[in-house]
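All protein chains but one are shown in place.
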Amino acid sequence: MIVVTLRFFSVLREAFGAGVVEVELDPGTTGSGLIELLAANNEDFAALQSVVRLAINDEYVELDTPLSDGDDIAFITPVSGG
Amino acid sequence: MIVVTLRFFSVLREAFGAGVVEVELDPGTTGSGLIELLAANNEDFAALQSVVRLAINDEYVELDTPLSDGDDIAFITPVSGG
Amino acid sequence: MEHIWINISEELPSISDVHSFLYASQGGGVCVFSGITRLQTNGRVTEKLSYESHKTMALKEMRRLADVATERWPVLRIAMLHRTGTVQVGEPSVLIGVATAHRGPAFEATQFLIDELKKSVQIWKKESFLNGEEEWVSTIWQDTD
Partner (left out) sequence: MEHIWINISEELPSISDVHSFLYASQGGGVCVFSGITRLQTNGRVTEKLSYESHKTMALKEMRRLADVATERWPVLRIAMLHRTGTVQVGEPSVLIGVATAHRGPAFEATQFLIDELKKSVQIWKKESFLNGEEEWVSTIWQDTD
């Protein structure tokens, strides 16, 4: 198993009730695999899954990127600052 | 004779050595008549006479406007504020 | 001194400090944009806004935008400052300032930076209305410039 940190903001933070969560995943899990997993368990997340961007260690990555032990994974919904 | 007040600014103020001057003029003198008079007596003014605009009592006027006793006459060169 | 000043925090620097920083460039033109919590949006009365950021990503993205502006216009100094937390009506949430030798590029670069910040910087806004409703402002990803 690998352990990764998930970071949620704004609507997703409220959907999961937490901003930072550590989870165990099967080795070889990809970004899109993780998104499917979360969408299956949270319908607010599911509603946004098509627009979520994934960042690992503060850099956006393709969704088919395999995750590694220790990754810091941020789920970025369309921004609304300013 | 009529008495009018002349107001000079910036380069014209320095050309005449004064910002405010009272002068006596023949009744019926027009704006352009006054400009000719000043240009004949001051070469710095003469150099700018083609671009000078005339204001009477804070309103721009046509150069052929006859001047009246008590007029407050400002000579406005191209502006350079900001 | 670094020509770019980027900051995200609970409080904005004072507007006079922002101007002092920009004036010190000794350029001829300084444009400062403030984004303010507006009283009314689509007929609803706003009570306050609340901002949240992914701070490390947002700071990097703001820096990237400032670098793009620096390449595109002859800027002397740039300030990009954003608040997080609660921002009451009539208060600023964001300050964008640019100093240039001549005024045209100051306007262009400032407008570019606020436009792009709204598209790509990892900050989110929740709107609280006077009638008690609250909602995260819903947007879509827009092409960045």
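For clarity, chains are labelled A, B and C in written order, and residue numbers in each chain start from 1.
By our rule, contacts are C-beta pairs under 8 Å (C-beta built on N, C-alpha and C of every residue); 3 or more make two chains touch, one makes a residue touch a chain.
Predicted model, so just to flag it, every value in this text is computed and none were measured.
Every shown chain touched by the omitted chain in the complete complex is listed here: B, C. Although one chain is not drawn, the whole complex shows that of C:Ile4, C:Val68, C:Val89 or C:Val137 it is C:Val89 that touches it. Residue in contact with the omitted chain (choice from C:Lys48, C:Arg63 or C:Arg103): C:Arg103. Hidden from this view is one chain, which touches chain C at 14-16, 19, 22-40, 89-92, 99, 101, 103, 106-107, 110-111, 114. Where chain B meets the missing chain, the touching residues are 7, 9-11, 13-14, 51, 53, 55, 58, 74, 76-82.
The rule we apply is simple: only the chains that are shown with their structure count from here on.
Remark: chain A and chain C have CA centroids separated by 27 Å (rounded to whole angstrom). Chain centres here are Cα averages; for chain B and chain C they lie 49 Å apart.
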